[in-house]
Every structure is written in C-alpha cells, then in structure tokens.
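One protein chain is absent from this view; the other protein chains keep their places.
Per-chain numbering from 1; labels A, B and C assigned in written order.
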C-alpha cells in the first residue's frame, strides 16, 4: 500500500485534528501544565485557557459561556444529559421519548434507565430517517420528563426537524436534549433557535482531539451530575480538566463555526457528484437517508448481494478508509439499527457503505473512489451466491 | 516574577507530562488519527497503540490486560467503580462503607447514592489519618455491597492499610474498591497483593496527560457501566477512545512503575529534610498526617495564626507553587474535611500548607523554600490579630 | 484485527466459483446474519478432487471458505468430514473471537456438501457431532460512530 493514494472518507467516525488545533494544544501539554483549580501562575494560565475555550464554544452555539460544560466526549455528554435529567426529575415523572435511530450512547443509556424503572418510547422514523414531530407530540404524557432526538444521524446523515420538536417540547414544558455530535461544523447550530435545553457535542468530529466534548445546559436547567467530585465546571462536572483537550476543542469549534456555508459548499458538491455517479454507474444500488435534509458530507449507499466488511477491506487495500452498517464489523448479530429502522431488509443493510467526506478531500479523492469502487463491488459480487442466484432467476 | 526561580511543589494536584509521554502522544494526535473501532490502516494503528497502553498499565498493577478499562480520569474511575457496583448489586444490598477522608470524587458520589436509597457509613480516622481495619469489619452488615477506601490521602499523604482491608472484604465477600490516584508511581501497587476488586488511577498524577485514567476491574466483577453507548472497552466503557491520552497514560505508567524505590528515595529524603527544617525553624507549626505511613513526596504542615490562601499567594509571588487545606481557596465554608477528620481546630486547618515534591525538584528548590517561607509566615503573622492575641497572653 | 494469513486468503481467495454439475453442494448461513456460504465438491473414488465456493460475507467468511476448500481438496470424504472449524481457524493463523462462527460455517458447508453427495448416491447422511452449530459469540465489539 505504500506510496499509494490515501483517501479518508470516514469523517463521521473521526477527523484528523487541524494543525492549528494541535498547535494550540501543545503549550498546555508542555508548559502550562498547572491544575486550573490551583491559584499560582501556571494554573491561572490553564484556567484562563479553559475559559477562552468556553467562550468560543458558547459563541458558536449562540449560548452563554455559563451554559457550557466540558466533558470527555459525545458519549459522556449524552449519558449526562439523559441520566442527569432522568434522576433530577424522577419525582415529576419517569417517561422518556427518543427515536429508533439514535446513537447507542443515547439508546443504551435509555436501556439502562429502563432497568432503573423508567419507561422509554422509541419513535419510528420514515423511510428517509425522519422523525415526525407529531409523533413526538402524541407520545408526550403527564409522566414525560425528557425528549431526546438527535440533530442528525451519524449513519445516513438525515437531519431531524429539531426546531419543530423544540417548540413542542417547550409548549409541553418537557426538557429537550439533542445529540448534535455529527452536526457541529456541518450546519449552523443555534441553541436558542432550536429550542433545546441540552445539546451534546464531541471535538473529534470537527477536527478537534478525541476525548473532549461539551454539554450545553440551558441556564436554569439542573440535571444531576454524572461525575461527582471536585468543584470543577461550576460544581456540575467534576474531574481535573483535560486542559489541552479543552483548548483543542475551543480552537476546533472556532474553526468549525467559521463560514459554514462556504466551507461545506465544496463538500456538498463532491457528495452530490459522487452519489449520482455511484447510483448511475453501479447497478443494484440505493441511497439511504434523505435526499435533501442531509449532512453535507454523508453518502450512504447499499450495494445488493455483497457484504460491507469485505467491501471495506478491499477499499482499504486501495487506500480508501470508509465505514459500513454491516453487523460483521461490530461483532453483533444485527446490522445497523438505523438501516433496519428505515426499513431495509437485512441482506441489503449488510451491504451498505458509508462514505463521509471532509475538508481535506479533493477531486482526485473522488476520482480515486470512482476508479476503485466498481471493481471492488464486481469482484465481491462475482463470488456472491446471492448475485449468482439473481442472475439465474433473470435468465430463467 | 520573570527570571526568578520557579519551584513546583504541588505534584499532588498535577504533574508536568514527561517529555517522553508527550513524544509518545504526538503521532496519535497528528497521523494515527483513526477511530480505533474502524478497520482500515490508521485505525488499526490506533487500536494497537491502545492495547499496548493497556498491557503496560496491567503490567504495572500486576493485573491482566483484560482487567484494565480506560477512562477520562480518576473522577470517572471513582464514579464508575462506586455507582457501577451499587447499581449492579442493588438487589443484594444497599450499604456502602467508606472513610471520612476520601476524595470528593468518592464522597460526593456516595452522597448522591444516598439520595438514590443507598446508605453509607463514613468511617472515622485517627489523628494521623489512618482507617482502622477493625472498624471496617465491624461496619459490615448483610446489606453491605461495597467498601471503598483510598490507598493514600491526597492532602496529608497517609497510606491506608489496604491489604488488610482487602482480606476482610474477601472474607466477607464484599466488593472492595480503592482510589489509588495518589499512589501510582509513589509506591508499588499490586492488585493481587492488595486484594482489591476495583482500583482507580489518573495519568496526570504521574507525569501523564490530564483527562486520561483507568479503572482496574478484577476478572469476573461486573459493575454496571457508567458511560453507555458504543462497544468500546469490551462494551464496558463507551465513547471514542482518547487515543493520544491513553498512549500518554501507557508511557507514563511504564515510567512510573520503573524502579519506584530508587526514584522516590531522593524525593523522600528531600521531604524529610524540608519537614524537619520547617518544624524546627518556624515556631507554632505541626505536621499533619502519619510520620511513616506517608507518600514519599507529601509535606502537610499547619502554621498557627495565619490563613493558607494568603500564604499561597505570597509563595506564588516568590515563584513557589503549593496548596492549602483552607476553605478560602475553594470558596466553601469549611476548611478541608480531611484536616477536620484528623481533629484539627478550624483555625489551624485554615493555616495548612501542602508541599508535594516530585521528580524534578532539586536541592536548590528546597533551599529556595527555606529562604522564602519563614519571611512569608512572619509577614502574615505580623498582621494577624490571632498572633497578636497570643503574644499579649504570653506577656500577661 | 485479522492475521496475515486471513488477509492473504481474503485478498487472493482460492477456489472461487461454482462447479458445473457438482457431485455435492452445501449452502449454509443466511442473509439475515450477513453470511451465506456455498461449497461445491467434485468426488472421485471417495476422494474430493475439486472444491469451490461462492460466499456472501465478511473477510473472515471469504478467507474461511478459501482455506476450507483448500484443506479438503485431495482428502477422502472421511478425512474431509473431520476438518473441523478449529482446523480452518488454525490454518488461517487464528480468527478474532467474533469471527469464529465463519469457520464454523465452513465446517458446516463441507458437511452439507458431503451429505448432499451421499444422499445423491443413496447413502445415509452422516450425523453432525454435537456442539458445532453456527453461533455468533460474544466478544470484542467495536464502537459505533
């Protein structure tokens, strides 16, 4: 593989930290190593850097700095938002509304809460992955304490009608959380316009470091803490701050929040071009997710008769990094719950390929995928008994 | 302050990452940015690096690699160990035993569990900060599901009789957790010899990065997860791995585990020298904590008639970074719960100074403290009405 | 995650394709689980003279098919019947725990092809030993993202 083109098209999984992000972090690994809770010089430097990062995060989300809490990533933010609200409002009720296509950080958290006596409604989605806001409204009962619906789906890229759901949540005075992990930097996010009480994000999805995230908590909302201990983060999220990570998050969100339409226009164009090309050039394919309400970089296509992991391995041998919804990569029995929820048959779901484009992708990258993908697909189809069967049936 | 000697004596708060640690981390920030859950090249590199770090951590603790779970720090490890055990064993019982001098990551977690229907026994300590193992045994009831006692105290450095408590826990088949955050690298830690089921550590306390920690979970023990979501960390701790942080932890624990007696001998000598000097040269002082069962780098001395924060500020002006148990640095009403628990009167607790020595301290550092501290103390005493009163009473 | 041998057999699978008018065929797995394996054998004088496969499945499934067909070629039916999933996995220099079921699938495919042959010949099918059924084991699971 050496010397060969490397094409990274798995930006929904993680991104390469921007050089400016790494440059911003280094001084806080090396020299300003003080504990922000201490009072001497190198510690004050660290605390100030954390507060600057908080301001940048707040500015990008249209929030106040006092509404931003740093965490170790999207998963912690989701767990905190959901468990924190559930335990804080337990006396008020025990019902949670979510969707069938949430990230496991939401679904498994809800599953655990079910064991603790909460009840959860998992709303279905339509064939494009959209949650219907009226379904949300209908699901609300007197016992409902939390609605948690993701801003955009990580597999199929569908963008949910968060502002509409936000209105409904407000009308019914139910706390509303959204998992915006895939959205920051991809489309503008304004917590006020969305009408959310809680919003999760994760730095490594927008060219920041892994292991740094944030939870927006609207002023006045008081979820229980998830990490109890020292008085950091205004006594709500204990633990010595990951200063370098937080600084990296701050720098990354500043970059990600700048000129989103401009920066994503190219990505969007590549996405549309490559999607159209694949659907036209490779038979027995279908696009998963919504045609328009879609993240700028997301392509998710099912290739009938073949399985995703073997596609990924072959693509990797040609230097292309991608992802699949096949169960075979995760070791679970079921293929992606998201692809199931939009109604794909199992065997089609197993043959899905996710290409998520990012800022460093070039026309040459697109061309490389176009030159490699058809061969990969036909090579696997040639050895597929399902493909053989289909051909036989056609002939007969 | 520029050009002046900088003496860092707050190693219990945090440490400067070792240059080798930063060097080990950088490639995983820059180039091997893949998500360890993915299957292509740069992701496999990341996964392998995580597994190498796991092996190093396991080796240092005398554990198996499959017993090590990476977290975002000591606080998360403590929260996970305690809540995870509590929820997993809720059917068996609801009683937890801990000590009065635990870190807040333990105490506030226990406090939250009390609100969820658990009952907690907070064992007292003696004047040196030692927990009595017979107290632990006497506190065990049929309902006891967890004992959590710290390995060494972060303020006064007292090392607790963990192996003895471990035996008691095993005899009574009660899960035993220890917060070893202050201990890794300071004294050898072997989970088998200690007889613990769960052990927390945090990388930034041993020259690793902030925001990276680990929980040792003895094979067969199954605490509930704290962070639910993706299948990372063998489905027990979800969230995209902080690869660079984990690699840094791995390197740091490898260094910290090497030749502990040799590396700490110097620190121990400086500690004893400086302690003896302060107690001899500055009147109205007392050493807090145990004379012998004590972390190699920990000095905790109370200076009567003055308050800790003002001492820290003056020391800072001379380039010395230290810590105090005074309430005034934390904004709470009460001074350190640890100093209260060993029986100090409030005003003495307020005047405590913690100097925690580390690997980079030199004889010149000790000399600098010796040249500065007496002046700082007398300057504050000169303006203290308590000191004035004492002198008047002496005269009369 | 895969051994070099698995990757080698995945990238250059041996014996891909169908045998025209085979003496025995076995098809195991199902599309719901994400893997289907079809094993074809040619038998002469109680000996497998040729074996081929068609597989819908992951890298381990394809490599297991490739290795399994290699292992049974030239063997008597009795010897081929005794090629266990462990033998396939070992020949591949190991499989990740979650992928062990792929080697089981190969073993089952061989058994089914052999019994297909026996039944065509009017012979009693041999009986499976217990405990070799197609399961997905618990084990390492990657995160989703």
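Quick note on the criterion: a contact is a pair of C-beta atoms (placed from the backbone, for glycine too) under 8 Å apart; a residue touches a chain by one contact, two chains touch by 3 or more.
Just so you know, these numbers come straight off a predicted model, no measurement behind them.
Of B:95, B:290, B:350 or B:368, it is B:350 that touches the chain left out of the display.
Annotation: of A:7, A:82, A:238 or A:314, A:238 touches the absent chain (contact as defined above).
Of the listed positions B:33, B:112 or B:305, the one in contact with the omitted chain in the full complex is B:305.
Although one chain is not shown, part of chain B still touches it, namely residues 12-14, 103-104, 154, 305-310, 313-314, 317, 323, 326-333, 335, 345-347, 350, 382-388.
Assume only the chains that are shown with their structure count from here on.
Computed from the mean C-alpha positions, the centre of chain A lies at a distance of 34 Å from the centre of chain B. In chain C, the residues touching two or more other chains are 140-142, 144-145. Each of residues 35, 37-39, 229-231, 238-241 in chain B touches at least two other chains.
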